[in-house]
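Quick one: the structure is below, and I'll ask about it shortly.
With one protein chain withheld, the remaining protein chains of the complex are depicted in position.
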Amino acid sequence: MPMPDTILEDVFNAINLGLIIVDAQYNVLFWNDWIFKHTHIKQVEAKGHKLGGVFSEPLPPTFLNALKNTLEYGLPTIISNALHRSPLPLYDFSSQTNEKVRINQSITMSPLLPQRGGRHCIIQVTDSTTSIKREKMLLSHSEILRRDAVTDSLTGIFNRRFFDEHYKIAFHNAIRQRQCLSILMVDIDYFKNYNDYYGHLSGDNTLRAVAQALKSQLFRASDVIARYGGEEFVLILPDLSAGQAEKVAEKLKNSVFNLAIPHKNSPLFNQVTISIGLSVGMPKVEYDILGRADAALYLAKQQGRNRCVALPLLDEEQK
Amino acid sequence: MTNDIAKKLLIVDDSKVSRMLVRAQIVAVHPEWTILDACSGEESIALVEKGPPDYCIMDINMPGILGTDAAEKILEKYPSIRMVILSANIQETYQSRANALGAAFVAKPVSEKSIALALNHFQCPK
Partner (left out) sequence: MNLLSEMQRDALAEVFNIGAGRAALSISEIVGDEVKLSVPSIEVKKSVEIGVETLPLNNERFGTVHQNFTGPFEATAMLLFSEEKALEIVRDMMGSQMSLEELVEFEQEAMCELGNIILNACLSAMADILGISLNSTLPCYTIASCTELLHTITSSMDQDYVLVLNIVFTSVKRESEGQLILLLSSASLTNLIRHIDHFLGGI
């Protein structure tokens, strides 16, 4: 049984979103309560009039062009809040100050094709002032990736600040999605000796070369490498099994070994090598997975360097 | 409007399809006109030297010099040629450049409507 029109109209008026429907001649056919609330223009006053003439202010060309395109070609069009703060003269009349405040908007226009009367357009307006929320920040956190502020100026990979943010997000994602998370702590072996022998400029070059070698081993968009501090790097690799993560660690170790950077001041090898501590598993809120990776790195150093040691997130006896 | 003298039109566009479309639209209205083709600004200048046309329809974006630059050179020497710039570049700067040259600007796509605009410009006295 089809829903009666009166219920539909109630629904349109109840939703927390502006709705305007115009016909092929740009005449307003419908205008919900949300629009009234933000214009103080009643639907009866707007109905049957050209949308451009309903407001006391002229509408911007971008809005009118978008509407024209939607009606003419039937292609949906968006007008983002990012590029146009407030295309329609909509106000927040509830604000405490006497001045009415124009609200930030995001607009979506979609074509409707009713049985007769040509193409119509439904215009949806959301108040962006309130919609920009933490959730959105989390969604777009991957875009932080490009910013100078999160890049380590020496090596060009991410810096500690980015890592700290990303780690929190990746950690909670893994818990929520019940996926494995791998953290790899990487340290260049005998780097202090290297600097003492070759000087700091060569030390910087080596840091850069190691960072690039490590980075070149990562292929997934979700994998992140950052400079943790000094000669230490850290990697976050989501959704890999322990076996897969160990393979990646092995590749990382080899990639640096294959650089064959001479290191005459190394007590063990004649070239630059790295040690890796890996912690991998399904995280829980209370786990200190970074601490585990650090402990694993310590073991790798103890066991002779130029190697990777993996630890599960918890010792067997603690489980 | 008299159609008693067969006029000569030069179409300049690097797209063969576009030249064919313009030609087809013109022939439909003025089957008696002589129509010449050029596919670059340079070629159009050379063709005009051999015998200036009455009218010219010029694209802007082509390999080599811009259509507007070619139009400027042609109009300097042959100011009586009626020139229409027909382009997909519809930003204000291109339109005003065309107008500054004394040419009319018509937006692509090539259609009955856009060619009618060009013909209007050809037939209005300078």
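Miscellaneous remarks
Order as written gives the chain letters A and B; numbering starts at 1 within each chain.
The criterion applied here is as follows: a residue touches a chain if its C-beta (ideal position, glycine included) is under 8 Å from a C-beta of that chain, and two chains touch if they have at least 3 such contacts.
Model, not experiment: these values are computed from the prediction.
Set against the missing chain, the residues A:Asn13, A:Gln43, A:Asn69 or A:Ser86 yield one that touches it, A:Asn69. Not every partner is drawn; the one left out touches subunit A at residues 61-62, 65, 69, 72-84, 106, 108, 110-111, 132, 136-137, 139-147, 149, 219-221. For subunit B, the list of residues touching the undisplayed chain reads 15-18, 20-21, 24, 61, 87-93, 107-109, 111.
In the analysis below, only the chains that are shown with their structure count from here on.
For this pair, subunit A with subunit B, the centres built from the Cα atoms lie 50 Å apart.
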